[in-house]
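Removed: one protein chain of the complex. Kept in place: all other protein chains.
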Amino acid sequence: MNFASDNAYAAHPAVMGALNDANSGAMMGYGADPVTARAQEAIREVLEAPEAVVRFVSTGTAANALVCAQLSPPYGRIYCHDDAHIETSECAAPEFFSHGAKLVTLPGQGGKLDPATLAQALRVGAGAGLNGGKSAMVSITNATEWGTVYSPAEVAALAQIAHQAGLPLHMDGARFANAVAHLGCSAEDLTWRAGVDALCFGGTKNGAMAAEAVVFFDPALAEGFDYRRKQSGHVFSKNRYLAAQMLALASDGLWRDLAARANAHAQVLAYAVLEGGGTLLQPVQSNAVFATIPADIHARARAAGALYYLWPDKSAEGLDPVPLRLVCAWDTPEADVAALAAILRG
Amino acid sequence: MNFASDNAYAAHPAVMGALNDANSGAMMGYGADPVTARAQEAIREVLEAPEAVVRFVSTGTAANALVCAQLSPPYGRIYCHDDAHIETSECAAPEFFSHGAKLVTLPGQGGKLDPATLAQALRVGAGAGLNGGKSAMVSITNATEWGTVYSPAEVAALAQIAHQAGLPLHMDGARFANAVAHLGCSAEDLTWRAGVDALCFGGTKNGAMAAEAVVFFDPALAEGFDYRRKQSGHVFSKNRYLAAQMLALASDGLWRDLAARANAHAQVLAYAVLEGGGTLLQPVQSNAVFATIPADIHARARAAGALYYLWPDKSAEGLDPVPLRLVCAWDTPEADVAALAAILRG
Amino acid sequence: MNFASDNAYAAHPAVMGALNDANSGAMMGYGADPVTARAQEAIREVLEAPEAVVRFVSTGTAANALVCAQLSPPYGRIYCHDDAHIETSECAAPEFFSHGAKLVTLPGQGGKLDPATLAQALRVGAGAGLNGGKSAMVSITNATEWGTVYSPAEVAALAQIAHQAGLPLHMDGARFANAVAHLGCSAEDLTWRAGVDALCFGGTKNGAMAAEAVVFFDPALAEGFDYRRKQSGHVFSKNRYLAAQMLALASDGLWRDLAARANAHAQVLAYAVLEGGGTLLQPVQSNAVFATIPADIHARARAAGALYYLWPDKSAEGLDPVPLRLVCAWDTPEADVAALAAILRG
Partner (left out) sequence: MNFASDNAYAAHPAVMGALNDANSGAMMGYGADPVTARAQEAIREVLEAPEAVVRFVSTGTAANALVCAQLSPPYGRIYCHDDAHIETSECAAPEFFSHGAKLVTLPGQGGKLDPATLAQALRVGAGAGLNGGKSAMVSITNATEWGTVYSPAEVAALAQIAHQAGLPLHMDGARFANAVAHLGCSAEDLTWRAGVDALCFGGTKNGAMAAEAVVFFDPALAEGFDYRRKQSGHVFSKNRYLAAQMLALASDGLWRDLAARANAHAQVLAYAVLEGGGTLLQPVQSNAVFATIPADIHARARAAGALYYLWPDKSAEGLDPVPLRLVCAWDTPEADVAALAAILRG
């Protein structure tokens, strides 16, 4: 019973099928192949963004850090949430790729930046001078690191503030599909229509082996981006195999269906937590549950072989109730969800 | 008929099979899965290097540049051939990853460094002082960018010179399998027994989708390497899919068999070139043929749909004879090889 | 009446005299001159550190950032106070020089790290894994950005915690002289005897034109440091002019005398603030006063031509009382100090 992470799970059969389809004979390398072209077009269609520049990379860290380097100079200030993945979980990749950009982290309920906090930070940043660096971009994560989701209106409010300061808005969408599935909105409503300038559209956590799409809605923002990918070792010579994965996910709404399934699993667990006397630390709006549960229930879950992380870290072991994170994937076995839910209910 | 590059070709069925095998259920991420462990062990067995540190990345540029950053400080001098892939074809990735290391490039017949040239360069480098930077490492490619191969004795001669200067020796083995297949030696004879300290063992050009192994024969040299991979976005969360590819290649000598097949194709073409009045620009020792052919034969090959690069670039178009490069892969169709050979014979 | 910053003030006549003394005829460049040798020795004597490696650079940002790059890999975590100069005022120079190191900032009263907070942060850092990076060093500022001073015992407590975690301790001593002058201790008591591994010994704010000494108490920590200086453009070809400045300050205790004078000015102002009904935001232990004063007194000071910064920034204009920072230098005219003090007394 693995609830440790959605990246602990497998690739969807349709992804494997697409890889097999792509695996025939010679195609020109470095993205000049028909699979890549089709996958780029498929992503543009999902986003209703016919002009967007779409590129594929193999990890979320690469996707985010490349966008940071693209949108921020070395002396730039990148505004994000205190708990943003780019701050906490990418080993300072944004600083490495950008050659020094400073992440200015901001507090916010439920892992979400709020407009007033951002606006105030941008005012301070505008006066930071040489000492503080130059404001360069705003980055949000949707779904967030706390499993919550920004609505299109919330994204738009942040985008407006960023744009008024002359800054582009980046969305780390490692779990973008989960956010869309939760909201029931369209992909474009949550991105360019709301003012998002660059999107990292995650595949890895949602049924791919290792594939993410980087999308620039304004092609002018993508100038030179391919060189950055190449210089950081993120251009695949056999690019068709990256592209095929995203092509499969983008086809027939698979990306949304898989996310909806993972989200549904999380809802089951959330209710079970509450029934068992636990509390939800955040609204459950995607595929992760942040909760506290009674220590005896935790002990029973562990005894039953359930894998999950205590949160924020293992120093929580021994507390009662126990804070933890449960993450579901598209292919978390329903039996596992049911079994854990039964334990959680007490 | 694609002879443009070996990376234009597909993944081997055994690789696809290994991916399918790996694609079942949940496994812990970031390399803490059993497939990764087995693949690392398989590479160590191929190299008869039970203590070696083995890591997987998805591109050759990443593999090489990460090793450069690992073995050279920002102010380091990296000695390599004028035509080394790290110099000509990686968009300055070694400089980017290392934060400034200087590639000191040296001439040499057939794409190979020769000991006297290297020794002299290291003497100059030893006196380069603050202005010139600090000698840090030596890098060779085997098989080389000109399709030639260093023998174990040739590698050992260079390693000895490097080691006497206190420098480690890196081997870019994007086509390592082709070199071993040509030489008929063991993998260890061509690497650690000859003094190689770090090896990039290529899979992508030899039947993988996108997978390379980075090998440090002395674990002390690998200190902190995982952080470098992570910070540059080259740690896969679902690492099993990288590992599975190399596991397939490392099993039952597949890596060697596939390379031997590609090499054999190249031999067929090389003889055909000579029969048709062309000349070989380099000895054909791996899977690439560098040659000149009469212009009329070139015209017939193009008319028959043969794809290949003029060499060093398309400015050679219109010359007679025409210099070109023909690259074969494990799965270049035999019919294509035969058809092109027939044309080349005139 | 300039109380804006100590770097608004001039160079001491002895510094100018030393520059004139050094300005005769030819000397070998890049530090191979007798002035440099004498200045290095003078700093070692001040610190009672005969084995220390001493190098001169021209700015405090360079000194700090070079030490960070020396002691932290690109994937390192550098622990410092929320308000550390390296975090707030160096335009991400540590990230730039180190190629990505993450500054982990910690709260603390009066601009000072406290041992329990540091110890807890290091425990978290030890479990940060690849995502969070590798703990690399601890950096403190003495005197702090809030004008307070760490005692030798306080430094030792932090050093012990750092060392137990295997990390070196860096002291940003842009106002080191002010700290020593306040404490009445020896320079060695506040540095290596207390466990400091690397010191940036400031000259610029204390009577030099532009000169800082970087000191590594353990020569092994300085390995390759000269290359870093060179590669970042911080090796002066005519190094004697950097060295002469520090030689003058290090001679006959001038560095301490000048700092004591600046500190004394600050004490005068601090008492005046209190007499006038203002409050001190921090204990006044060096040459800066952080205080609030009644708005009418502020208005009179401005009318009298007093220059100083509102704190933390000009958004404080209009408040009553007004928070501000007053900084004194060795050559702030006594008449100016007296005049401002009179106004502050109300």
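Which chain is which? They are A, B and C, in the order written, and residues in each are numbered from 1.
Operating definition for what follows: a contact is a pair of C-beta atoms (placed from the backbone, for glycine too) under 8 Å apart; a residue touches a chain by one contact, two chains touch by 3 or more.
All of these numbers come straight from a predicted model, not from anything done at the bench.
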Hidden partner chain, touching residue among C:C185, C:M209 or C:A264:
C:M209
Given B:D6, B:D33 or B:E90, the one touching the chain that is not displayed
B:E90
Out of A:Y9, A:Y75, A:F176 or A:F217, which residue would touch the omitted chain in the full complex?
A:Y75
Answer key for C:H234, C:R261 or C:H298 versus the chain not shown reads C:H234
From the list C:T61, C:T88, C:T105 or C:T191, which touches the chain that is not on show?
C:T61
Which chain B residues touch the hidden chain?
74-75, 88-93, 95-96, 99-102, 124, 127, 130-133, 313-314
Even though one chain is hidden, which residues of chain C still touch it in the full complex?
2, 4-5, 7-11, 16, 19-20, 23-29, 57-63, 65-66, 90-93, 96-97, 204-205, 209-210, 227, 230-238, 241-242, 307, 329, 331-333
Absent chain, residues of chain A that touch it
30, 73-75, 99-100, 130-131, 133-134, 224, 226-231, 235
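As a convention for this text, only the chains that are shown with their structure count from here on.
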With centres defined as the mean of C-alpha atoms, identify the chain lying farthest from chain A.
C
Using mean C-alpha positions as chain centres, tell me how far chain B is from chain C in Å, no decimals.
50
Distance from the mean Cα position of chain B to that of chain A, given in whole angstrom:
34
Give me the residues of chain A that touch two or more other chains.
90-93, 96
